[in-house]
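Take this structure first; my questions come after.
All protein chains of the complex are present and in place, except for one that has been dropped.
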Amino acid sequence: MAVALVILLVVIGSVIFHYLNPWAFLPIASQWQFIDVTVYITFWICGVAFVILGAFMAWAINKYKYREGRFSRYEPENAPLEKWLTGITTIGVVVMLAPGLIVWDDYINVPADAMEVEVQGEQWTWKFRLPGEDGIFGTVSTENIDSLNPFGINEGDPHGEDDILITTNTLHLPVDRNVKMLLRSKDVLHDFWVPRIRAKMDMVPGMVTYFWFRPTEVGELDILCAELCGKSHFNMRGTLYLDTEEDYRNWLSNQVTYAEMKAGRKPEEPIVAEGRMVADKNGCFACHSLDGSATVGPTWLDMWGRSVEMTDGTQVVIDEQYVRESIVDPTAKIVAGFAPTMIPYELSEEDLHALMQFLQAQTSVEEATEAL
Amino acid sequence: MAEATNQNPQGAIESTVVDWSSDQTVFKGVPWGKAMMWIFLLSDTFIFTCFLVSYMTIRMTTGAPWPEPSLVFGLTVFGMNVPLLLIAIMTFILITSSGTMALAVNMGYRGNKNGVFWLMLATALLGLSFVGMQAFEWSKLISEGIYAWENQMEAAPQFGSIFFMVTGFHGLHVSAGVAYLAIIAFRVRMGKYDKKGYDIVEITGLYWHFVDLVWVFIFAFFYLW
Partner (left out) sequence: MAQAEIPYQESMELSHPHSWWTKYWFSQDHKVIAVQYGITAIAVGLVALVLSDLMRIQIAFPEWEIMSPDFYYQAITMHGMIMVIYLLTAFLLGAFGNFCIPLMCGARDMAFPFVNMLSYHVYLLSVLILLVGYFVPGGPTGAGWTLYPPQTITAGTPGNEWGITTMLASLAVFIVAFTMGGLNYITTVLQARTRGMTLMRMPLTVWGIFMATFLGLLAFPALFVSAIMMLLDKWIGTSFFMPAIVSLGEHLEYSGGQPLLFQHLFWFFGHPEVYIVALPAFGVVSDIISVNARKNIFGYRLMVWALVAIGILSFIVWAHHMFVAGMHPFFGFFFATTTLIIAVPTAIKVYNWILTLWRANVRLTVPMLYALSFVLTFILGGITGLFLGNVIIDVPLSDTYFVVAHFHMVMGVAPILVIFGGIYHWYPKITGRMLNDRIGRVHFWITFLGTYIIYFPMHYLGFIGTPRRYFDNLGVSDFYPMSAHYLNDVITIVALVVGASQLLYIYNLVYSYFRGEKASPNPWGAASLEWCTPQTPPEHGNWGDTLPTVHRWAYDYSVPGHDKDFIAQNEPQRSPA
């Protein structure tokens, strides 16, 4: 009796929990509501099966509980019953599968009018590229990738010069337009996922994968990495803004093209350029940005000479001594708001010196005097 | 299986059903060791299949060009470049060794101890010469600048990787087989199987024929494709 009752309570409790719990799909912000519909179909069929099977089990345990000397019914096989059950199951499976395949067909066939956006995943940040005015992406190759050419656009490809590069972990898209996301990775597997869009797809180095969707609502959405991509996987976040057409135009006009990015760069002193190469070679830009955006680690823009709060509440001035310590023993003092994920680096004295010059050069003179 | 078919003239399918539904043994008259070897070879087949399928996938998806096998695997004899000469000889040797192995098994059935010993030894020696030639082939390729991680032919680096890996893995099988053959041959000579019977010779033969068969596939996929 008790056992049967508990099993029944587990089944009923599961159903009650389903109706009372506060967790459901986040409000959808794309046209993929058919994905949700397919989930609900599966949910209902499976839910009913679960309740029937669980309840039958509880009933049978109670009804046929052990009595000394009683014999069970001797029935090795019951072919008609088994055929019925097989048939019903098959129908249930077909009803679940068919809509799933139809929606999948939709998912993999991109409408011809979709605008293209390229996403490049890298440990542990997102970069975006729009094809620019000519509507064609410049060709890329992995060998070209460095901090001055984050996408590895081939020099001399005219289509690449007007590509719009966004390295701030945020992307804006207009609502009600079909978008095809072209997904690339420069290092390891990542997965571009926006829960409120529903769609996701892995990014595989050496390949271009894709998915498409049509934003339907204005809003600010989280971009997550959904494929374990190393120690800072959990920190690989971005933001997707779904804008009205007008807001989108505004945002777009403020973005720089590859050509502008190259032209706007000030010439660097040799020692500073050398420091940049040190940072490039050691992968510092994977976590530290130069444009003020906080990614995995603190940005290097206007950092030098500042007083910053650490995780333990103390204030530390960012100077050569602090930076040197942070390279050799990164977890000693962590800036508040960041996770201790950096690995220690051993750099030669020459490299360290160049790197210090480069870091100082990222703080403008006005900022530096203000901090003092 | 052959015996069962004789007992049950109804046909192959029915006799299979009878075998599988009978008690004690499924394969009538098959010693345990032989059944085990068959199952092991089935498992080993999957290993080689995985290797070969990986090879095909890599070869078809790589962007870089794949070298022409008849040029890479040529051998210069009397100033003439003969494509695939060495491989042809290696293949011939391995197939010959399968022949001597089959004769050894036959001798085992007849209880001819000396015949079994010498034929198995001959098989082992042929296998050894195969491994030797493979070593020669490898060192020749390496001296020509084809390494497992890169090559100096502007070809896909995977060419060397997969070639050395798969032929190396097969070479290990042959080497293990040579050791196995030698041990069994000497145990036969010492009279260890006089009472038990010569099943072990046939089991060894199964392994050896399998290694030979795998080579045929490697030959086809690496040298002729």
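To keep things simple, chains are lettered A and B as they appear, and every chain counts its residues starting from 1.
In the analysis below, a contact is a pair of C-beta atoms (placed from the backbone, for glycine too) under 8 Å apart; a residue touches a chain by one contact, two chains touch by 3 or more.
From a predicted model like this one, the values you see are computed outputs, not experimental measurements.
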I'd like to know which visible chains would be in contact with the absent chain if the whole complex were considered. A, B
Only one of B:12, B:42 or B:216 touches the unshown chain, namely B:42
Sole residue of A:5, A:39, A:218 or A:317 that reaches the chain not shown, by the stated touch rule: A:39
Residue positions on chain B contacting the omitted chain are 7, 18, 20-27, 30-32, 35-36, 39-40, 42-44, 46-47, 49-51, 54, 57-58, 61-64, 148-150, 156-158, 161-162, 165, 169
Give me the chain A residues in contact with the hidden chain, please. 3, 6-7, 10-11, 14, 17, 21-26, 35, 38-39, 42-43, 46-47, 49-50, 53-54, 56-57, 60-61, 64-67, 70-78, 81-82, 85-86, 89-90, 93, 96-97, 100-101, 103-105, 107-108, 122-124, 142-143, 145-147, 183, 186-189, 191, 193, 195-196, 198-207, 209, 221-222, 224-235, 237, 279-286, 331, 339-341, 343
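Keep this in mind: only the chains that are shown with their structure count from here on.
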Could you state the distance in Å from the CA-based centre of chain A to that of chain B? 49
